[in-house]
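This report concerns only the one structure given below.
The other protein chains are all here in position, but one chain of the complex has been omitted.
Per-chain residue numbering starts at 1, and chain names A and B are given in the order in which the chains are listed.
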Amino acid sequence: MNVQARKPRRSGVIGRRTLFKSALLVGSGALLARPWIAPRRARAASAYQSEQLVVGISTDPVILDTRQSQNTTGVSQIDHILEPLALLNPDNGKLVGVLAESWEPTSSGWRLHLRHGVKFHNGQELTAEDVKYTLDSIVDPANVKWVQPTIRGKMQRLVSVQVQDRYTCTLDTGGFSRAFLSTLTQLGIVPASAAAQGASFAQHPIGTGPYRYVEFVSGSHLTVEANPDYWQKGLPKTRRLTFRILPENQTRLAALESGEVSYIDNVPPDAIARIKGRADLDVMTETTSRFMHIQLLNDHKPFDNRNVRLAVNYAIDKYGIWRGIMGGLGEITTAPWPSSMLGFNNQLKPFPYDPSRAKRLLDEAGVSSVHIKYGGPDGRYLNDKQVSEAVITQLQAVGITADVDIREFGAFFQNVFAHKYDAFLLGYSYAGLDPDNAREFWSSKSSLADYKNPDVDRLFAQGDATSNLTEAADIYRRLAAIVWNDVPYAWMYYQPNISGVSRRLRGWAPRKDELIYFTGAWLA
Amino acid sequence: MKGGSLLWRLLHAAIVLCGVLTVVFLLLRLTPGDPVLLMVSPDAPQSAVVALRHALGFDQPLPVQFADYFAHLLRGDLGTSLRQHRPVSTLILSRLPATFELAGSGMLLAVIVAVPLGVFGAIRRGSMMDVLTRTLALLAQSLPTFWMGILLIIVFAVHWRVLPTSGRGTVAQLVLPSVTLSFTMIGLLAQVTRTALLEVLDADYMRTGRAKGLSNAIVLLRHGLRNALIPVITLVGLQIGTLLGGAIITESVFSWPGIGLLAINAIDQRDYPLVQGVVALAGVVFVVINFLVDMSYTYLDPRVRYT
Partner (left out) sequence: MTRRTLSQHAMSRSPVLSARKPEGTGPRAAAILTRLVSSRGVTWGGCTIMLIALMALLAPWVAPRDPYASTLLARLSPPPWAGGPAGYLLGSDELGRDVLSRVIFGTRISLLVGLFSVIGAGIVGLTLGVVAGFYGGVADRIIMLFTDTMMAFPLVLLALAIVALLGPSLRNLVIVFIITSWVLYARMSRGATLELREREFVAASRALGASDLRLLVRHVVPNVLGPLLIVASFGIAQIITTEAALGFLGLGVPPPVPSWGNMLADGREYVDTAWWISVFPGLALMITAAAFNFFGNGVRDLTDPRLRNVV
């Protein structure tokens, strides 16, 4: 630092220092005064209740196109951009029209009447041609490379889609199928102009939904913005919605607690106390239709004997698991599907926890000590690894020892397909909330547990062939009783859907069908 | 193969890279597991699965798949991700900056902390502080990265709320992941710096320099540091491996959208093209880094000899 005599300032000239100082003053003054000087941008009366909502989700949607997506749980995010023809009300199992206003059965399928005046995000109006393209693109053999085989399988029955007029089309399924409509609830309608893009449509999806696509970084976040021309007036309530993808439980929880997100899904039961302990947070739970069970290979020893399977049902302490590992949330299964669905049978009873009875049954069947191969997923269902470990211990207590293989779901499931396990943990859900969804589980052709019962096959066919709901309910009730008592599985519990929310979050409630919609949600 | 012409070295690197790619290809195809089955859910009918397998070419004999793979590779086409239906090269390129950012800051932090520690240790050799720092460095090496990461989140993001928990975007979000990553390297880096500098300080040419009357600082800078840098640079080169490994774990804990997380997911999902792409990239990076390290030896110490 030079300690020199200050140079005498020439009069009339503003020194650099002074200039700098005054600039600083003016600048900061301007910054501070801005809110009062500059007029606040006027908010339109019908504008959104909140500007921004950030939520944390545990699964990455990966591909924003229901035709391509391999996720069964990532569907809800896509639904904000693309909409299906109809949705099921999870409380009573009834179909609610979304893009389709009404429908009626035909001799070989369904006729749909579309809503008028619904616009895609590119301004085009929704017509029957768009529905036709969406459905056709799924069964088109040229698209095999990118269409998800499961969706393809569901659309297998579709013979043709005929366009009657601008808003009407007829779906021909080669014979009437009651449940086909419920399949359509999982399909987001895309514009016919997407034909030119093929698979890359997913990179900038255009739909009719309440939100428009803005940005998606797989593994990081999905951002969407409100669609001002959305056909349901008054929705959505938030201008900008961001889904932050946080697969790690602890990271997700921490994000909720620090306020970075206002909602998280899949809260582990043991973390509930931690969230509830905060005044600004809350936990909301709902029982889903996803029933957790242990599948027993019906054509492998020792489980080819019904009494052995029954013994497993007595040996597993589902109540202990439910109370301890699920925190008492969700429900013990009392029937193959929950009461909100068609054909629920309330006469069936869960098997009590009775290890001595289990041992007796095993002795009588001549398998007092046996060694099996057990498989379970890790990270797919709530506390799935823990549940598997508890089950294994309980089986061991009645003389069933196991070679255990617990691993990531994809690899685990491959082994399931390849029949590598004698028993495995799985959780089926009714994607369309219709008992016909269970056809894949229990029909002789496709049951993963090799369960074969011709009566069940017959009942499934009958249930789908009638459009009379009362008749269908009766058929399914009978079906439920047969499957329940055949004990192809060890029945356990319905998985709870546990969400952590900020108390400022409004307009949102958990659903029984695991779908998560924020269309009506906003931050107070 | 270090004492050869530039051309030979490049050729060698290319051969090595080919070997890497071949091994990965075989590994993925020969181990049990069908990627198509991973792309379906329980209720997919067999016909659809078969159709998809055919469309993707997985029902071809192995040599055909291999030839196809290499043909595409030479054209720069790394294939399409089975899961995301997008070109592998695009996916990798989009995630690369994130990992560079993380690895770069992690390495920077490690160097900033470790090198002074090492220098300090070398100069105050044998003192209590030196011993303490060396012990701590060794302990740091023994600490599991992911554990450290989670503890950091709990302490700084949840209890004290001074830093965000995850994700990428702001500088604040970079802090915890890079600190976690730097931990994997600080220990070794400090040790090596210290050792290298010690050897240099005792070396003959240092005394010669001092005898000539040059100040300590100049002697150190001109001769000492240069030679001390050799093992440090070697270590930095070798540490790329640790860095990548650490990055994979760190990205997983902090949901950092980089190559590591991409790789984990790709491996889980048997997304063959994506895994091959990431490994190819990593292989290239390694080969290039090794190449550069070799080159730098020649610059730093022309007398260098290898056993």
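Throughout what follows, contacts are C-beta pairs under 8 Å (C-beta built on N, C-alpha and C of every residue); 3 or more make two chains touch, one makes a residue touch a chain.
For clarity, every value in this text was computed on a predicted model and none was experimentally measured.
Of the listed residues A:51, A:270 or A:364, the one in contact with the hidden chain in the full complex is A:270. In the full complex, subunit B touches the omitted chain through residues 1, 12, 15-17, 19-20, 23-24, 27-28, 31-33, 119, 123-128, 131, 134-135, 138-139, 141-147, 150-151, 154, 158, 191-192, 195-196, 198-199, 201-202, 206-207, 210, 215-217, 220, 230-231, 234, 241, 244-245, 248-249, 252, 263-264, 267-268, 270, 275, 278-279, 282-283, 286-287, 290, 307. By the touch criterion stated above, the residues of subunit A touching the omitted chain are 249-250, 268, 270-271, 273-274, 317, 320-321, 323-325, 378-379, 385-386, 388-390, 392-393, 404-408, 411.
Throughout what follows, only the chains that are shown with their structure count from here on.
For the pair subunit A and subunit B, the distance between mean C-alpha positions equals 36 Å.
Against subunit A, in their complex, subunit B makes its touches with residues 33-34, 36-45, 47-49, 51-52, 54-56, 83-86, 94-95, 150, 153-154, 157-158, 161, 164-168, 252-255, 257, 261-262, 265, 268-270. Within the complex formed with subunit B, the subunit A residues making contact are 60, 62-63, 68, 70, 72, 141, 144-146, 148-150, 152-154, 156, 199-200, 202-203, 217-221, 244-248, 250-251, 254-255, 257-258, 260, 408, 410-411, 413-414, 417, 426, 428, 437, 440-441, 446, 448.
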